[in-house]
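Every protein chain but one is kept in place in this view of the complex.
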Amino acid sequence: MRAQQDHERLYQTMAIIVANIPIGPGTYRLTLLAPEITAAARPGQFVEILPGAKAAMDPLLRRPISICAIDKENGRIDLVYREVGRGTRMLGEKQTGEKLDVFGPVGNGFVLPDEARKILLVAGGIGMPPLYALAQSHPEREFVLYYGARNQQELIMLEDWALLKIPVKIATDDGSSGFKGRVTDLFLKEAGTAYHLCCACGPRPMLTALAGILQQQGKKGLFSLEARMACGVGACLGCVCSTKHGYQRVCVDGPVFPAEEVIWDE
Amino acid sequence: MRAQQDHERLYQTMAIIVANIPIGPGTYRLTLLAPEITAAARPGQFVEILPGAKAAMDPLLRRPISICAIDKENGRIDLVYREVGRGTRMLGEKQTGEKLDVFGPVGNGFVLPDEARKILLVAGGIGMPPLYALAQSHPEREFVLYYGARNQQELIMLEDWALLKIPVKIATDDGSSGFKGRVTDLFLKEAGTAYHLCCACGPRPMLTALAGILQQQGKKGLFSLEARMACGVGACLGCVCSTKHGYQRVCVDGPVFPAEEVIWDE
Amino acid sequence: MNNPKLQVDFAGISLRTPLVAASGTFGFGREYSRFGPLDDWGAIVGKGLTLRPSQGNPPPRVTETPAGMLNSIGLQNPGVEAFLRDEMPDFASLGLPVLANISGHTVEEYGEIAAKLEGSGIAGIEVNVSCPNVKAGGIVFGTDPKALAAVTRAVRRRTGLPVIVKLSPNVTDVVALAQAAEGEGADGLSMINTLLGMAIDIHTRRPILANTFGGLSGPAIKPVALRMIWQVYRAVKIPILGMGGITCAADAIEFLLAGASAVAVGTGIFHNPGIAKEIREGIQQYIVEKGFASVTQLVGAAHQDGEGKGCGG
Partner (left out) sequence: MNNPKLQVDFAGISLRTPLVAASGTFGFGREYSRFGPLDDWGAIVGKGLTLRPSQGNPPPRVTETPAGMLNSIGLQNPGVEAFLRDEMPDFASLGLPVLANISGHTVEEYGEIAAKLEGSGIAGIEVNVSCPNVKAGGIVFGTDPKALAAVTRAVRRRTGLPVIVKLSPNVTDVVALAQAAEGEGADGLSMINTLLGMAIDIHTRRPILANTFGGLSGPAIKPVALRMIWQVYRAVKIPILGMGGITCAADAIEFLLAGASAVAVGTGIFHNPGIAKEIREGIQQYIVEKGFASVTQLVGAAHQDGEGKGCGG
């Protein structure tokens, strides 16, 4: 089964940093001028960023970061990332005007069936950004976002969702905003079944729980997964996940998989 | 033979970059706010700088750079470095306000005998900076600088020497400024023997030739050597050079050695 | 793009540049051709093949280490027959020599795979001996000169294609293994494969790789690779495909000077997919600047006198 995107062009470029702005605790919105990548980009795809100095061989591997917003007119993409380790911390130190070695766009992205008119989005923490690109790119569809985070401070980009006029239902672990508890519990409680598709991105336990709910409801899901990656282009087989079709590469067979094809209990 | 400086305090600090200004082709003058190091610094000593990001393990080792000027009042030292590899190139990208992980001051420095009233300085290329610190710190002595470089563009800090009112005799390989040829030839031609001590720093072939001249003239020399270093504190024995007393550590037994004690033909 | 100064002959295979894409890091060429033509490469070694399909090890399979990475892919591949049917047509039409990298669980399997590749359009066979011999208690073929000789012999008997034996660095005496391969008629050596390593997640307190151990590759291993190539170059006559941590032209030149006739790049491609162009241009500039007539003049040029002894510490 060879994916269509296997033949699409990839671009490696020195992208210029237009902005790199803190938008939450340890969380940044990075705007890159990268016309070729932008022109080709689709929601659900990601880019591979070299976080260190080019001459430094440590850190060695690129970091995958989802495309959060696509500005085709200006040749810019936005990425939203959270500092969790040294690579993302190095990104946090970059200044406007500096250049970043980036390649992309990578992955299949969210491919929406025509009949999916009403789509529920479910985001956990820093899994939200790719869903924003999805909603932004499909003004013709109806979306509702279920958004879970640890606490109120970690909720980001709420104004951006408001601009898209998309309702956001919030769950926080500590109840500091919205529903107190897991976003999947909120989803189960409020979402009902009047929708055609559920698109999600977030921590694996959230996706596993959500896949169970969808299965019960007989609904389809498109979930964006994460995996440790090396090449980010499908060559090394380092990033596989278990699916009903055997091991599949998260980087190019995904990162978006039909929820029902993933083997969740591994 | 345990050197006196073996017991002096060393300081590791996050020095603040006050300025990092290009002063010649690929050559920068870096001003660091580092009060403890400055307070202890003597001419001929150096500091050990970590050029990369702290979290990056490549480049791993520190780079030794001589102290070029000491501003005890303001707690600042100046370093002058030339981009020759990736470490010095990384330094070239640092901005004012950033911090640098630095330790020092390291080494014996130039210890001048009282009777050395007239001192000839001989510098080759980027070997000049430590001689500036020496001249600056000893207004009570009379100096003349013999300064060799590849061409006129590579001559730096001439205004600084003018401020100290020290005569500078120039030699360039291509004759674009001053004497055309080697600085040691200029020295042989013009220096005469009316001096008490010769202090020098530059490429090994220059020092070797100069040591020969001094030996002929029966004059004393204090030469600052370079070596590949690992620890920079005398612990690893990585930086040794051959002397009449066996292998000596350039980092702490030097970098300044009496010219007559070094075994030059190795 | 074609520059005769860069052209090399390796074990009977003519390469337009001395740059080879290393096995397991370049798929079957398709993935990286998405960045543009593969003009800077001299050849590609495909990902490792086994006789039967293999699903490989469970994930996580890769993790970063200082200036390196660990992988425990475990030879996921469709098996040699499906490869020949489904992959070979595209692989063979990339416009440069393509090599197969083969692994077996027994000596016989190596021979069988080699036989199946005969006449397929493959330019040569790279024999991966970093796998355990299931018939000999799991001892890795590539750590025992006798087992390695047996594998080389089995492959040599079944093919007229150039046979390149890929040495494992996880050994006390790499020269003995190189000589074992040479003695059985290998046309060339590839070195080095990965160093066996591991990493632990201090939060879960478990090995990061599901397989516990993985192969260490990337710049971290470069000094070990250079040392082994230096040693083997002095002890054998067959050419060496040098690899292990190459990320720039200077690295590639170091390998040539140490004795490699051509060089392969693996992990460095992940760091920089545009690496081949950079290295090709850098080598070209070097030979012009230094006045060499061709890249072949660099091979082994750093060997001038006896090698060091004594203990490092």
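Each chain gets a letter, A, B and C, in the order it is written, and its residues are counted from 1.
The rule we apply is simple: a contact is a pair of C-beta atoms (placed from the backbone, for glycine too) under 8 Å apart; a residue touches a chain by one contact, two chains touch by 3 or more.
The structure displayed is predicted, hence computed values, not measured ones.
J.: Considering the complete complex, which visible chains touch the unshown chain?
T.: Per the touch rule above, the missing chain touches A, B, C.
J.: Among the options C:20, C:43 or C:67, which residue touches the chain absent from this view?
T.: The single option touching the absent chain is C:67.
J.: Touching the absent chain in the whole complex: find that residue among C:37, C:121 or C:138.
T.: Checking the options C:37, C:121 or C:138, the one contacting the hidden chain is C:138.
J.: Which residue, B:10, B:33, B:166 or B:188, contacts the hidden chain when the whole complex is considered?
T.: Reading the full complex, the residue touching the unseen chain is B:10.
J.: Which residue numbers on subunit B touch the omitted chain?
T.: The list for subunit B reads 6-12, 50, 57-62, 101, 103, 227-242, 246-247, 252, 266.
J.: In the whole complex, what residues of subunit C lie against the chain that is missing from view?
T.: Touch set of subunit C with respect to the missing chain: 23-24, 48, 57, 65-68, 70-75, 103, 128, 130-132, 138, 140, 143, 170-173, 193-200, 202, 205-207, 209-216, 218-224, 226-227, 230, 245, 247, 250, 253-254, 257-258, 286, 301-302, 304, 307-313.
J.: Go through subunit A and note every residue touching the omitted chain.
T.: Within subunit A, the residues that touch the unshown chain are 57-58.
Please note the rule applied: only the chains that are shown with their structure count from here on.
J.: Which chains make contact with subunit B and with subunit C at once?
T.: A
J.: Indicate, using Cα centroids, the chain positioned nearest the centre of all protein chains shown.
T.: If we average C-alpha coordinates per chain, C lands closest to the whole-structure average.
J.: Which chain maximises the distance between its CA centroid and that of subunit A?
T.: It is B.
J.: Using mean CA coordinates as chain centres, what's the subunit A-subunit C distance in Å?
T.: Roughly 35 Å, centre to centre.
J.: Quick one: report the Å distance separating subunit A from subunit B, using the average Cα coordinate of each chain.
T.: One centre to the other, that is 53 Å.
J.: Which residue numbers or ranges of subunit B touch two or more of the other chains?
T.: 57-58 - these are the residues of subunit B that touch more than one other chain.
J.: Out of subunit C, which residues touch more than one other chain, so two or more?
T.: 66-67, 219
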